[in-house]
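Right, I'll just put the structure down here and ask away after.
Note that this complex is displayed minus one protein chain, with the remaining chains in position.
Entry: chain A
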Amino acid sequence: MTDTRIDRRMAKIKAEGRPALVTYFMGGDPNYETSLKVMQALPKAGADIIELGMPFSDPMADGPAIQAAGLRALKSGQTLAKTLKMAREFRKTDDETPIVMMGYYNPIYIYGVDRFLADAKQSGIDGLIVVDLPPEMDNELCVPAIKAGINFIRLATPTTDDKRLPKVLENTSGFVYYVSMTGITGSALANTAKVSDAVKRIKAHTDLPVCVGFGVKTAEQARTIGASADGVVVGTAIVNAIANVLGPNGEHTADPAEAVVTLVNGLAQGVRAARLETA
């Protein structure tokens, strides 16, 4: 597979001697226009990689915050086609920041795998994280995605032991997403020392960058996790920043994009401070 935006961006950040800030938000939350503004604001606020959430009615691995964000998006009429369109809009002004689409398999399956991969490639999508496609189901989407030149980023978890890791890493590219805990998104952060050990364990099996997510909400946590990981993923905190400025009927009480920028600015400082003590 040739170099992707993810590979280039990760190499650049490594050269800077700091971990990457990977930011998740839900496409279409609370509506298409606002969500596009959030996406466009992310790189300037300090996000290195964007995870673009694909809403799904039944997000089995997500906590209440991301569940609610998905429902807001669906209620406002978000579809997979619109999420792809959002990426195309974003690409008009930014051809560098990697976009990873994250979600569940069924909307992609119904869209049609081949059609989806063609449209994703054409929309400037660089990677995919599909929660309910473990390596055992690689023929569904992972193998076709690699053929289409799109990174398939795998989740490794505390239950993925050394025996299983090679299988999980086999078709992974771009980076490895280490899930810091056994649990759903938005739970309390796990023991950071354990996370650091787990990152070392995974790095013994692969040269790919390892980004850590699930439970990272503050700049301080980003700094701590970023001391050992190649990247830090923040999702629920960003989704909450948007939810906090929404009124009961979805109207804004403040600018959601601005709220996200404030949060991401702080997180970006956190990851930039991550290696100072350890360097």
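The rule is short, and it goes like this: a residue touches a chain if its C-beta (ideal position, glycine included) is under 8 Å from a C-beta of that chain, and two chains touch if they have at least 3 such contacts; residues count from 1.
As a working rule, contacts and distances are computed from a predicted model.
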item: Protein name as given in UniProt for the chain not displayed, "ABC transporter", "Tryptophan synthase beta chain", "Cytochrome P450" or "Nicotinate dehydrogenase FAD-subunit"; value: "Tryptophan synthase beta chain"
item: Contact residue for the chain not shown (choose from A:Ile108, A:Val195 or A:Val245); value: A:Ile108
item: Absent-chain contact - pick from A:Asp3, A:Asp95, A:Glu136 or A:Asp207; value: A:Glu136
item: Option from A:Asp3, A:Asp95, A:Asp161 or A:Asp207 whose C-beta touches the chain left out; value: A:Asp161
item: Positions on chain A where the hidden chain makes contact; value: 55-63, 67, 74, 79-81, 104-111, 131-137, 154-161, 164, 168, 179, 182-184, 187
